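Left out: one protein chain. Kept in place: all the others.
Chain naming follows the written order as A and B, and within any one chain the residues start at number 1.
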Amino acid sequence: MPESSSRPENEFFHVLKTQQFDRPLLDGLCELTTAIRKFAKHKEGLLFLRSLLAHKRAMLYFTQPSTRTFLSFNNACQILGIQTSEIRDSSTSSEIKGESLLDSLRTFSSYVDVIVMRTKESGLAESAAKLFDRTHRRVPIINAGSGKDQHPTQALLDIYTLERSFQHRGGIDGKTIGMMGDLKRGRTVRSLGYLMKNYQDVKLVFIAPPAFRMEEDIKGHLRECNIPYVETEDMQSVLPELDAIYITRIQDEHDIAGESSKVDTSQFKLGVKHLSSMKKDAVIMHPLPRRDEIHPDVDDDPRAKYWRQERNGMWMRVAILTKIFKIDHHILHANLLD
Amino acid sequence: MPESSSRPENEFFHVLKTQQFDRPLLDGLCELTTAIRKFAKHKEGLLFLRSLLAHKRAMLYFTQPSTRTFLSFNNACQILGIQTSEIRDSSTSSEIKGESLLDSLRTFSSYVDVIVMRTKESGLAESAAKLFDRTHRRVPIINAGSGKDQHPTQALLDIYTLERSFQHRGGIDGKTIGMMGDLKRGRTVRSLGYLMKNYQDVKLVFIAPPAFRMEEDIKGHLRECNIPYVETEDMQSVLPELDAIYITRIQDEHDIAGESSKVDTSQFKLGVKHLSSMKKDAVIMHPLPRRDEIHPDVDDDPRAKYWRQERNGMWMRVAILTKIFKIDHHILHANLLD
Partner (left out) sequence: MPESSSRPENEFFHVLKTQQFDRPLLDGLCELTTAIRKFAKHKEGLLFLRSLLAHKRAMLYFTQPSTRTFLSFNNACQILGIQTSEIRDSSTSSEIKGESLLDSLRTFSSYVDVIVMRTKESGLAESAAKLFDRTHRRVPIINAGSGKDQHPTQALLDIYTLERSFQHRGGIDGKTIGMMGDLKRGRTVRSLGYLMKNYQDVKLVFIAPPAFRMEEDIKGHLRECNIPYVETEDMQSVLPELDAIYITRIQDEHDIAGESSKVDTSQFKLGVKHLSSMKKDAVIMHPLPRRDEIHPDVDDDPRAKYWRQERNGMWMRVAILTKIFKIDHHILHANLLD
């Protein structure tokens, strides 16, 4: 019997798509993530966290390889004491000749308490969730990236990094956020654009060459939600206004005929020389991996938050797991006593 | 010094082949598995199990890939707190150029307390066990499938699933058990046929096309043990008599020249339309993975036990590990107090 019908508002069972998160959920996850990070600062706190789900086991099913996301989830599980099994090889499943993908997933669900999955196929996480919702052994699914469209936990960690960076300035509300690079095909900037509707008085600035402009679907969504946005090719002119700049690499893995190489992207890279134009408390983000969109010398600037952003991803995934297993109140409660 | 000489009857050190299990051992393992499953129903029980072998480490040496069996053992280890190292790649060992397989295995034995091995080579588990029995550091071996012949833990989980399904009807004794599919090359049905000698008044019904009939060695063994069996190609006519039907897929990975594709197997598949012919408390089993031998719509029928059978495999492997490390009495004793 699916629980979702009777589920209180601020809860979730599966994590399937960015759209399932509203403002109360986002705020709750951010609060939880901050509480978790406090525990992680000392041995006792870490041992407390590791005791919380020491009776649970997870399957990390990564048929689309992703070292970064895999490690983030693997360590998030370990932080909570969850033991993991992994499939990281796209060819592993072919060995089970003739078995349907849903049968394979049901097999995994026999052994574990949660499945984290990253696949090339769009929609597989949702199909699996639907299947499990019908069975006696209902196991939560976390979508760790499926196809081109959905990577909800990345969107959540981006929101957390923004909220956290602006914690003494009223959070995301009222901020001007730039997005630069391949806005057309960048899953992260698209998701972030979508989630902005949850925040008040946000302005967006899209900085991209004409070939990589933000797609019409997101822009239409922003107009519907009355979120103002500007499009420009001139980074320098907008840098002084930005509270945050979210930079992405050119997603040339989606090229059909090497078209990316014909685009002049030289004006869409951040170097040390640009830092003086930026606000003193601005935030520089990047989902990583980077190529040359951000010069390594920028790393030493305190406004560079992308390494912290990466680590935040692990903490946000810890938070998500505690909510799935409904032990988040243990953390918030213990934190209050602290 | 090998312990086996002085070992009490109801114990074992290595798990090498189906034939080493007699009725007292089978009954003991089934009782143990049921006790373990009770603990696994709540957090305290799971934490108790995880504390039992938290000082042990296992090597999962899977040079013949098998996602299903690997995950089952990996999770069984985790349930008991055993930490695991894994080799899942058949090419990994080739890197150690020129080292003998027995040297490699002795290396692994340096680091861990038990080796679970699945190999293409028949008999390798037995050779390793013999080698270790001569050394100072004797490490138990569990055969998780070697070559075409032995896969003893699969046979044990099949027995457990039958026993458990018939728990209110006197267990396996007196039952009529059908086996359908590729009986000639199916390792599981062959092992199960062998183990039937341990049970009273069992009748077997073999349902297979002529090309895939049960082999003469098993049938000879059954005649010797006075176990009646029938062979048929007509599933429909025998379905009403069966207490259990164990269905297997065509093992075409053993084909030499695609001969399987020439066999008409259309009459050896179970669909929803057959369910009304079966006993109300019949049991449908399959070692998985399946192809089209059982229609997915059958999954919703309460008699379909194959997903449970798969999960039973994990619990049976937990039971085996507790017996190897002689902590089974902790579980049985704690269970009595419960």
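A few comments on the model shown:
By definition in this document, a residue touches a chain if its C-beta (ideal position, glycine included) is under 8 Å from a C-beta of that chain, and two chains touch if they have at least 3 such contacts.
On a predicted model such as this, the values are computed, not experimentally measured, just so you know.
For the chain left out of this panel, the touching residue among A:R185, A:R249, A:K269 or A:K323 is A:R249. Contact with the chain not shown here comes from a single listed residue; of A:H14, A:K219 or A:R290, that residue is A:R290.
Panel shows chain A; residues 43, 46-47, 50, 65-68, 71-72, 74-75, 78-79, 249, 253, 288-291, 296, 307, 310-311, 314 of it touch the chain omitted from the view. With the whole complex as reference, residues 54-55, 57, 59, 83, 85, 87, 92-93, 95-100, 103-104, 106-108, 110-112, 135, 137 of chain B touch the missing chain.
Here, only the chains that are shown with their structure count from here on.
The distance from the centre of chain A to the centre of chain B, each centre being the mean of the chain's C-alpha atoms, comes to 41 Å.
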